[in-house]
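Have a look at this one before I ask anything.
With one protein chain withheld, the remaining protein chains of the complex are depicted in position.
The block that comes next holds subunit A.
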């Protein structure tokens, strides 16, 4: 059974490379049962979204950036 440390490593790597089927399955089983790693997973995607937002607007509303 995969532990949380390994699961978090894969949840980070998932953002940089496609995971293998084996990795996906093991990770899927782990996150189904582990609420902490589920949150971690959402937060990894959250960091990516925040980074995109940072580049786009640097957090400041301007007259020219409409939020969709």
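Operating definition for what follows: contacts are C-beta pairs under 8 Å (C-beta built on N, C-alpha and C of every residue); 3 or more make two chains touch, one makes a residue touch a chain; residues count from 1.
The rule is simple: contacts and distances are computed from a predicted model.
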| item | value |
| --- | --- |
| Protein that the absent chain corresponds to, by UniProt name, given "Dibenzothiophene desulfurase", "ABC transporter permease subunit", "RNA polymerase factor sigma-70" or "AtpZ/AtpI family protein" | "RNA polymerase factor sigma-70" |
| In subunit A, positions touching the absent partner | 3-6, 8-9, 12-13, 15-17, 36-37, 39-40, 42-44, 46-66 |
